[in-house]
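This report refers to the structure that appears directly beneath it.
Right, subunit A next:
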Amino acid sequence: MNDTIVKSITRLVIPFVQVYGIFIILNGHVSPGGGFSGGALLGTSLILYTLVFGAIKAKHKFSHKASEIAESGGILIFVTVGLIAIFVGMPFLTNLAAGFPAGSAGAILSAGMIPIIMIGIGIKVASTMITLFHKLIEEVIQ
Partner candidate 1 sequence: MTFTSPTSKPKQHLIITPSSARTTTLVFIALLFLLVFVGAVENWFGIIDKLNANTQLQASLWSFAHADVLLMIVLFLPVVGGFAQLAFGMRAVKWRDRMVMGATFINLALSLLIYPNAIDGGIHLEFPQALGLGLSFTLDMLGYTMVLITNIVWLFVMIFTHVYMGAEKRSTRFYFFMAITYTTVLGAVMAGDLFTMYLFFEIMTVASYLLVVHYQQEDSNRAATTYIFMGLVGGFLILIAMMLLYFEVGDLQFESALGALNQLGAVRYWIIGLLIFGFGVKAGMVPVHIWLPKAHPVAPTPASALLSGIIIKVGAYGILRVATSYYFPNSNIEPDAVWLTIENVGFLVIWAGIITMSVGVFMALQQSHIKRMLAYHSVSQMGYIITGVGIAMYLGDHGAVGYAGAVYHIVNHALFKSLLFLVAGVVYHHTHESDMYKLGGLWKKLPVTTFVALIAALGISGIPLFNGFISKSILHHGIVEAVHEGSWIFTLAEWIFIAVSAGTVASFIKLMYYVFFKKTTETYAQIGFEWDGMNAAMIALAGLIAVIGLAPNFIMNRFLLPQIRSMNFDPHFVEEVLSQLNYFQGSDLLTMLMVVALGTGIFLVGKKFNLFHLHLPRWLSVEYLIVFPWYMLMYRSCKLIDRKRHPLDPDTEKMISTDQSNPTGFLERFQITVNRFNDRYEKPFIQNDALIYVGLIVIILIFAIIRLI
Partner candidate 2 sequence: MISQLPIINLVALLLMAIMVPFIKKISFRATLWLGGILLIGVLVSSVFIFIHVANVGDIIYHFGDYESFLGIEFKVDPFASLFTLFVGTLAFIIYVYSSGDKTEGIESPEFSRYYVLYFLMLFAMFGILYSNDLFNTYVFIEIISLTSCAIISIKRKKEPYPAAFRYVLLNEIGSLSFLFGIAMLYMISGHLNIDLLANTIQSGWTTLPINIIFAIVFMTVGLSLKAAIFPFHIWLPDAHASAPSTSSAILSAVVVKIYILVLIKLILKVFGVELFASLGMDTVLLIFGGAGMIMGSIFAMTQKDLKRMLGYSSVSQIGYIVVGLALMSDLGLRSAFFHIISHGLTKAALFLSVGIVIYLKKSRSVKGFEGLGFQIPIAMTVFGIAAFSMIGIPLTSGFIAKWNLGIAVESASQYIFLGVIVISSLLNAMYYLPILFAAFLKDNPEHQEKVSIEKIPAAMLLPIVVLGLSILLIGIYPNLLMQLIDLVIARL
């Protein structure tokens, strides 16, 4: 796909897509959306990049190592946040009762641990989408 128009447009669009994805992740607890939707958007931005610039270049942007770390890291964030409640003595994933600050309704920093979990999920989903796509391409290239 050596089309300049596509390349330029992609370069232009990708930041917006990514910003929108991050927005959806961060606003997961105050509006429709959340970690999965936002993460999917984030992932899609890189998939778009791969489609346009080719797998090799995309690998430079987001390497194997990074994907591994991001994938495990996402779950780790989730599990760690869940475990905090256990250390306090409450059931796994307990939110406000475990001492997370509630904040004021409607603000970004509210609803206790939910934003943190959403970030974890977002990272995980985004990296998984990219990894799956890259792996499929690798299979074909082999």
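In picking the candidates, the idea was that all candidates are chains of the complex that A comes from, given by their letters.
The definition used in the following text is that a contact is a pair of C-beta atoms (placed from the backbone, for glycine too) under 8 Å apart; a residue touches a chain by one contact, two chains touch by 3 or more; residues count from 1.
Bear in mind that the values here come from a model prediction, so they are computed numbers and not experimental data.
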Touching subunit A in this complex, which is it: 1 or 2?
-> 2
In their shared complex, at which residues does subunit A touch candidate 2?
-> 68, 71-72, 75-76, 79, 82-83, 85-86, 90-95, 97-98
